[in-house]
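Please find one structure pasted underneath; my questions will follow.
Here the complex is missing a single protein chain, while all its other protein chains stay put.
And then subunit A:
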Amino acid sequence: MQETNGHRVGGWQPLMLALDLPPLTVSGAQIGEQKLAVWRDSHGQVHASDDRCPHRGMRLSLGFVREDMLACLYHGWRFDESGHCRVIPAHPGVTPASTICVPVFPVAECMGLIWSRADGVATGAGPETEWRLPEGGSVTPVRTLTIKASLKTVMARLGATAGQSVRMLVTTGSGAVLPLLIVARPVGHDRTQCHLLLEGTVSQEDCEQAAFWAKDFRNTAERCDTGADYCV
């Protein structure tokens, strides 16, 4: 079953690796039923808004970032970090009314990940506390992978609890020990998004080994859970 279906997903959600959102780019993401446009400005700051232009309903995640505003692909309406429309290219002399805006969502960047929440909660603990992330120290991001298996299956394979980060030591064939940090959440229909990082600053070879481990893990988890399908 789909864990997110019909429910508002609470708390901070890990959306993507920070390195997968370079400055001046936008990407789509989803928390439960809420579609987000997540974008990074020229100063490196990340912002998130509803993924729908109020003009014609176009997905803003298909748009682009210009002058530190999120621009719609259709007619170029630009929205600033507070979600207010600042530019309507077809009417260059007009200051858009303050009522023209898109809902925005809180964003945090920590542990090499971009986090947001769509539960309307503005205050409270950060993702570090909610997800019991390791304190201090650095991380090396490896990759995000989507597994065609439920979060329940994935967490059972990891022997861990949903909604918390997973720390585990994995020994590779060559005898190296990889300090894995995994943050997993359900996405879409019966799929799980896993963000894989390594604790500390590690070698390129360790990163490669972690990427190979991730592929093996994905294969194993998907064999345990054959219910997932793209056509639903």
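Note that a residue touches a chain if its C-beta (ideal position, glycine included) is under 8 Å from a C-beta of that chain, and two chains touch if they have at least 3 such contacts; residues count from 1.
The working rule: contacts and distances are computed from a predicted model.
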item	value
Undepicted complex member, UniProt protein name, chosen from "Cytochrome c-type biogenesis protein CcsB", "Glutathione S-transferase family protein", "ABC transporter permease" or "GMC family oxidoreductase"	"Glutathione S-transferase family protein"
Selected residue (touches chain absent from view) among A:16, A:149 or A:221	A:16
Options A:97, A:121, A:168 or A:211, residue touching the unrepresented chain	A:211
From A:52, A:86, A:143 or A:189, residue that would touch the chain that is not displayed	A:143
For subunit A, residues in touch with the removed chain	16-17, 20-22, 25-30, 61-64, 73, 142-144, 146, 193, 204, 207-208, 211, 215, 229-231
